[in-house]
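Below is one structure, written out as structure tokens; comments come after it.
Apart from one protein chain that is not included, each protein chain of the complex appears where it belongs.
Here is subunit A:
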């Protein structure tokens, strides 16, 4: 695993998170490994790789935060709900800040479908990484087509 990429992405994301949220990123290797492997396959600049990974982590942690709300009460429940909500809106903010408009347009329906699957009781969070791969492939194809022209 590209430890430096993960560290840099976490630092970048933590820097964007408001201290008032009290969110401190804690990641398991398996949370980011699929995305790191995916990014490795594409010719993105190091800065863009970091940004994509940061956005991915924000969505992934938002999903996880809401995933385990069922058995919580009181302040723990409140924090989990708020952290998820905050990270979902932060991912949009980051896409806008880093001018990843096409990525946002591509991710929006995927994140929505993930929510639908959760309501249906049939979570399919792998849709996120699959959708991301599709985006990177599409973007790569476009840039190759432009070069060919």
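The working rule: a residue touches a chain if its C-beta (ideal position, glycine included) is under 8 Å from a C-beta of that chain, and two chains touch if they have at least 3 such contacts; residues count from 1.
Going forward, contacts and distances are computed from a predicted model.
Taken from the listed names "Heptaprenyl diphosphate synthase component 2", "Simple sugar transport system ATP-binding protein", "Carbohydrate ABC transporter membrane protein 1 (CUT1 family)" or "2-oxoglutarate ferredoxin oxidoreductase alpha subunit", the protein name that UniProt assigns to the chain not shown is "Heptaprenyl diphosphate synthase component 2".
Shown as candidates are A:44, A:81 or A:129; the residue that touches the absent chain is A:81.
Note on the undisplayed chain: of the listed residues A:6, A:55, A:90 or A:128, the one touching it is A:90. Screening A:30, A:43 or A:70 against the full complex identifies A:70 as the residue touching the chain left out.
In the full complex, the hidden chain is touched by subunit A at residues 18, 20-22, 66, 69-70, 75, 77-79, 81-82, 84-86, 88-90, 92-93, 96, 101, 104-105, 108-109, 111-113, 115-116, 118-121.
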